[in-house]
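Only a single protein chain was left out; the remaining protein chains are all shown in position.
Then we have chain A:
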């Protein structure tokens, strides 16, 4: 009995009218945890009831504390008939179980109903008393911290990085149970919401146990997803990186103590140095470890196996519901081998050298090898589980004690994929995969599993056992240890220690140096000597899934690059369908890659970061969307142009056409170089006497997919003097492709965009941030060709981006960061695109300055130097921009007579507005709503995160049977997304936080049936609740005189 959960229901407000006769409500509350339920008294005839209940106490196992949410139901008492439910609140009490997170949940939480949405708010108080549990065999993992952030969280330092943790749980989907036919949609939705809550809790607990086993105390880069497999069930799965974290103890002192705020520059660093890798010592001389990178993309390797043995693989799914023994009979060779391997090295299996991190402590990441990805197509089958009776339908099963095959099947699927990723990494000469993620796309009974990451070599000095011995390493425990305990001093020691083993290399380029053997390149690449240090080989192009390392030297700015593709396919069923899909995948991925490459060249850049390829499957088509942030890495060679070659040079007009196109392309490249400020220092090309033949890359090469990871693809050894990228126009398709290439419209003036955490080349963010989600669904006509589809899909994405720029025009100059596109095919002929991102304003004048500095290769130094000055500016901007997010110079609609308000405004522009808002604040100060910032980034510009309060992981369903009345599909979804935001904000505020970082909307499943006037939507969001303090406020407490001046100048600025 190691825990006591206490809850108190204080009051409600804005309740809906439940009794039409009196226009009032007789509300009471049920508080439920596990199987225990308490009730408050009925508070009669009020829309703002004051229950002020006693403390309801639940004595429970900590295991349950982790699994179960606290469920609060608000009802309307009815003497004669059944009580009507007003709505529910689910409270995840996990944050209270960790001593370093929140201590109490207290505040106004929206009361949510799956049919009516938010219906008023309820004020609750929740606390947990945990008793020490000495049981070594416990099933709970209380105290393990979870972070969605894919870097070491800002106020922690990593003592050790243990490695990959994963888990999945499976259950029947309540929506598909027989009982669903007789229960109300509300009951069904609530059953699903509750089930997913329970499963998430269980999953987190189990992952926590694994972390404890490994000796860690936290999971960083925690990524939880659910797969709605329909008839065959519901899978909730999660991956993460187990770490041992230590709170930076000096930190809280900074907030209150004047003493140590100014001297330690490292403290400030993370905030300005955009994406500083979590650990504050980043400011130190970027660790001189040798970092090399590598490059390239191994696109389709994954299904190479698939295509060869797809039939057998497909049959793996236990259609018959037989035990694993039964299916074993069908196993084909490769699988058996796989299983053998599994048993041989169980340890190895569990400990993949994978890291979900995308930003690393300095010196951790040595070389980057390139993107590795794997996909496989599977057939889903019905969950076979006799134990799931209706009575226990929501009770989770303990899969360990069950012979059910389902989770094992799913586990095996992922095992396979991970194995493949691992071997891809190996073939790139890398022993680890970073920036790793997994995803699925499901259509009916077909499921595409995808995994991708970046092959890399991590610092050997961080490895637990001695120097790395490339291949063997893999089978050993891939425990990576890096102690950053004694800050910079240690960093230096570490680097000197590593001297003996790897030469010191300029940190700005180290990670680009190839990790693989240059004579045995696993894929076609053009190697040259590094343009920074001139000593090591670098590839010509580098693709990665991670964020741009802080220490990387970049020329100019970056930009979002997207490749978009549609492929039609025939309608089919079962295995035929799956085979068709797996046959299409390589082509899809190949073309995406070609598109990315072309677009990269067109922008005069040579590297991609944050690459994310999403493949979505529908009944009659496949969608592919690759997003990444292109940059020009100073260390890599300047990309050649794009050269168009016609196949049939007979016709004069045709030639002319081609030369026109060539001219257009050249113009675009020149324009882009100007736009992104790419002026690499001129290099004397001939410096390098090339010791190896420089393979020339041709687009043709991409067509030759390596059939397996072992066989190195043919390399075109033709020596060419020009390193232009050649496009052969051999048919109309290619012409279209080139047209498509040129139709990407440039971002409007003042805008930048990227899908990574920060934009290279911009440092001076102001504190104005605006997170948003935008969703579009497009209906297609039947019978479109691939070309037509492509154009539509591409236009859809382009137009969406254009709309975003327009919406956010008041924030210019600004950058859309972490642009995360998600595509789906909700039904035939529908394409859904959802985007979540954050717009950050920056200070233009500083940009120019920094732009100059970044040309000098050490932007980071520049920041440290500018520190004081910058800080000052940030404060000013914080003030001005937060007070008026309004479009700057929007002209009033002057011609209208009703401009009473505006005419007054002209007379006394701001002061009036100010005083008024002040007053209104005052009169409602008791209940006015705290502002909660939300951002998909791991940091808040101009502010310091001082505490992590726990993970936010929420799942909601909304359904309506009066779609038209709610404003149609757009009105319905608009309201729902706004409600989800509101609930996230309220829960964060209740935890005592003022922001959510690393926020993401992981799922947005929208279904409609306009004929029946119905629609349903499921949304899953997650993030880390934090408390942040403005830099300016920190200043106030530390440097009094300066703060005084700041304030006065604020005043001047503000009006």
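The working rule: a residue touches a chain if its C-beta (ideal position, glycine included) is under 8 Å from a C-beta of that chain, and two chains touch if they have at least 3 such contacts; residues count from 1.
The rule is short, and it goes like this: contacts and distances are computed from a predicted model.
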* Would you kindly match the missing chain to its UniProt protein name, picking from "Importin subunit alpha", "Acidic fibroblast growth factor intracellular-binding protein B-like", "COMM domain-containing protein 6" or "DNA polymerase delta small subunit"? => "Acidic fibroblast growth factor intracellular-binding protein B-like"
* Option touching the unshown chain, where A:18, A:775, A:840 or A:991 are the choices -> A:775
* Asked: Among A:248, A:636, A:969 or A:1027, which residue is in contact with the omitted chain in the full complex?
  -> A:969
* Hidden partner interface residues of chain A, rising order -> 13-14, 108, 110, 118, 121, 748-749, 770-781, 792, 799, 802-809, 830, 832, 882-887, 890-893, 896-902, 904, 912-914, 916-918, 920-921, 923-924, 927-929, 931-934, 967, 969-971, 973-975, 977-979, 981-982, 985-986, 1006
